[in-house]
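Only one protein chain is missing; all other protein chains are in place.
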Amino acid sequence: MSNVFIAFQTNEESRCIIDAIIQDNPNATINEQPAMIKIDVPDSLTIKRSTVEEKMGRAFDLQELQIHLITISGHLDESDEEFTLSWKQ
Amino acid sequence: MDMRVKKKLGIKERYTVMTRDLGWETTFQPMDDVFPYDKFEGIKIHDWDKWEDPFRLTMDAYWKYQAEKERKLYAIIDAFNQNNGHLGVTDARYINTLKLFLTGVSPLEYMAHRGFAHTGRQMRGVGPRVACQMQSLDEIRHIQTQIHSISNYNKYYNGFHDFTHMHSRLWYLSVPRSFFDDAITAGPFEYMVAIGFAFEYVLTNLLFVPFVSGAAYNGDMAATTFGFSAQSDEARHMTLGLECIKFMLEQDPDNLPIVQRWIDKWTWRGIRVLMLVGTMMDYMLPKRVMSWKEAWEIYFEQNGGALFNDLARYGIKVPKCAEQAGIDKEHITHQTWAALYQYGAATDFHTWIPNPEELDWLSAKYPNTFDKYYRPRLEHWAEEAKKGNRFYTKTLPQLCQVCQVPMFFTEPDDPTKISYRESDFKEEKYHFCSDPCKEIFDHEPEKYVQAWLPTHQVFQGNCFTEEADPAAPGFDPLAELLKYYHFNNGRDNMDFEGSEDQKNFAAWRNESVKN
Amino acid sequence: MAVVAIEKYEFSPADSQEKFNGNQVLYIGWEDHLMFCAPFAFAFPPTMIFKEILDKVIPDAFGYHPETSKIDWSQAEWFKSGKSWKPDVNKSLVENGLKHKDVLRFKTPGLKGIKGSCS
Partner (left out) sequence: MQIDLRTVSIKPLRYTFDHIAKRIGADKPASRYLEGTMDIQAVTNFHYRPLWDPKHTIFDTSRTAIKMKDWYALKDPRQFYYGTYTMARARMQEAADSNFDFVEDRGLADKFPAAAAKLALEVLLPLRHLEWGGNMNNMYICAYGYGTAITQPCNYQAMDHLGMAQYITRLGLVLGKDDSLQIAKSAWLDGAMWQELRHYIEDTFVMKDWFELFVANNLVLDGLLYPLVYQHIDKVLDDLGGPAVSLMTQFQSEWFVESVKWVDACIKVSVAESDENKAQLSAWAKAWRDRAIKTLLPLAKHALGTDAESIMESVVGEFNSRAAKLGLVL
């Protein structure tokens, strides 16, 4: 089993995104570093648009993640509703 | 008026009509003439339509999000400059990491811009071409945001003032320079493996995350912001590199050995360049986030391990050099700093001996190697420097023909022995620092015999200004070399202790705390 | 193996001897003294007498080390491309069979660098 990860710059919007990730990925491990937050999850990590919208209280396009992202690891699959990183098999 | 009942397109379908549907099979000119470069490497592609688009950004979304990033970034740079943010960094030694960055790394961003323009024109499939083009555009962003962030430092500190000139000439900068020259002169698929995969996917986290986190830790918001902001594009680049590997491997089993060889070669080439970053982390950041060894373990051994586990289903193996790199992680930063220190008369940044606390930190982080092999020489140099006998080597070092690093790496099984390797090719002898570098040469000797090796170029008389006359009495080659580099001798180079940077920073900061 | 290129790809080596203004390149490393980070590179006239390396070149290039003055050349062991080798110090480089870009190492028994750390 391998971890996938994603890292964000720390700011107000990414705080909501991270809350959403924690809610939807119970196995997530949070690792805070200067000015950034890294989240590791075994095998697969999903960011759901609906959860982020709930946390932010506004409409959210998953492509807005671009603004806050620092790095990722894993295969990416992106739809209008979900942004998923995974190691297959 | 007929009622048009149109289906709403999902992100994937929409992206398809917005990109790959734009291309067509040419008939007035043969496709092989329109795309002359994507076959000679031997990579077999049967169906370009099988390419899976990573991040599906259309241009309107790209402009929108990237402009928003730029507005934020430049607002921070402006605020940082207006507030003399440079005086808020931990100590003036930190600024030397930015010199190394601007002269060593930023010009590579530029090369990446041109390199992806090349693949963005030459890949036959529209999907990869669009992704490469966007990366080309991102890469010019990176060099420019770096120049713009560091521009203010150039106004107050030495060593930055002629970075593009230095990048093409300075001895140690031929390491990063030759790395990218090697990549861009390779065929388009090899370039994608070299930069898109090995560098952007396997190694980029080692460059940006620890370094930029380090900048944040040392109070440099401008560098932190350009670093993280650049890294946000990197996420897109990483998916491109990974997709490219998968695509090649899925297209034809014959591609596997070629791709594997490129992964082996470029992982190693990248590791050799990254020793400069590791050295920044271990020696140049006054406040340290993590050691190079720790960063290597997290970002290469763990994350890279996950990646290679995943690629195992295609038959890809962990690069052979990983084993040696795993041994080297305990050594290379100490070896590199020792080299930069003794050639400190010819570096465009300052060097120094770590203070006693810092030496202890290194001992703690490198319990197997630091005290045994490296502390004695550093302490000896510190004592000599105190006596006014600071160590500067004037004799040029032997260089590895491939990575161009001075031959300071040691044998994997004996850290007290320099690792010497050599090959003969067409009556000439060539020297290498390691087995992986020798293998790279042996595979493509016709390429590496062309290398512009700084030591040899000096001997050939190619590194002096036009006015210099090596036949004149009293000709001082080192002084003339520094002129060729455009050094302000005594200001850009030498020890941090006693430097103009050190004095100015202290005076300015002192002024800022008084009324 | 040969390089895979789109067409003929052949260039004369950047560092062949005729480009060194009559000199030849020689690399010299001192075993167990890694305080000098890498072997040094020199461009010497092929007719230079080997002894000059012992008398002038090495004291100059390696002189910063406290053990340099303790070198006993009668005890020193030489290696060329890693193999044991003996110079005739009164003969020239060419007469000693040294070619362009040869690499020499010397070992000085009893001298083990700063605090015996091979530095």
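The first chain written gets the first letter, and so on, giving A, B and C; residue counts start at 1 in each chain.
Keep this in mind: a residue touches a chain if its C-beta (ideal position, glycine included) is under 8 Å from a C-beta of that chain, and two chains touch if they have at least 3 such contacts.
All values derive from a computational prediction rather than experimental measurement.
Enquirer: Which shown chains does the chain we cannot see touch?
Expert: Result: the unshown chain touches B, C.
Enquirer: For the chain not shown, which residue from B:Gln144, B:Thr395 or B:Asn489 touches it across the whole complex?
Expert: That would be B:Gln144, which touches the missing chain.
Enquirer: If the hidden chain were put back, which of B:Ala117, B:Leu256, B:Ile327 or B:Ala385 would touch it?
Expert: B:Ala117
Enquirer: Out of B:Ala186, B:Val289, B:Leu311 or B:Ala346, which residue would touch the omitted chain in the full complex?
Expert: Counting the whole complex, the residue in contact with the absent chain is B:Ala186.
Enquirer: If you put the missing chain back, which residues of chain B would it touch?
Expert: 1-4, 6-7, 9, 17-18, 21-24, 26-29, 33-34, 36-37, 40, 58-60, 62-64, 66-68, 70-71, 73-74, 82-85, 87-88, 107, 110-111, 113-114, 117-118, 120-121, 126, 129-130, 133-134, 136-137, 140-141, 143-145, 147-148, 151, 154-158, 160-165, 167-169, 174, 177-178, 181-182, 184-188, 447-448, 450-452, 457, 486, 504, 508-509, 511-513
Enquirer: What does the interface between chain C and the hidden chain look like in terms of residue numbers?
Expert: Against the left-out chain, chain C lists 3-9, 11.
As a convention for this text, only the chains that are shown with their structure count from here on.
Enquirer: Where centres are the averaged C-alpha coordinates, which chain has the largest centre distance to chain B?
Expert: Looking at centroid distances, C is the chain farthest away.
Enquirer: Return the chain pair with more inter-chain C-beta contacts, choosing between A-B and B-C.
Expert: Most C-beta pairs in contact, of the two: B-C.
Enquirer: Give me the residue numbers in chain C that touch at least two other chains, ranges are fine.
Expert: none
Enquirer: Got the chain B residues that touch at least 2 other chains?
Expert: As it turns out, chain B has no residue touching two or more other chains.
Enquirer: Tell me, which parts of chain B touch chain A in their complex?
Expert: Its residues touching chain A are 10-12, 54-57, 61, 65-66, 68-69, 72, 204-205, 208-209, 212-214, 216-217, 224, 228, 231-232, 234-236, 238-239, 242, 289, 302-303, 305-307, 309-310, 313.
Enquirer: Using the touch definition up top, name the residues of chain C that touch chain B in the complex.
Expert: Residues in contact with chain B: 1-6, 9-16, 19-21, 23, 25, 27, 29, 31-32, 34-43, 60-61, 64, 81-82, 99-103, 105, 113-115, 117-119.
Enquirer: Over in the complex, which chain A residues touch chain B? Could you list them?
Expert: 2-5, 7, 9, 33-36, 63-64, 66-76, 78-80, 87-89
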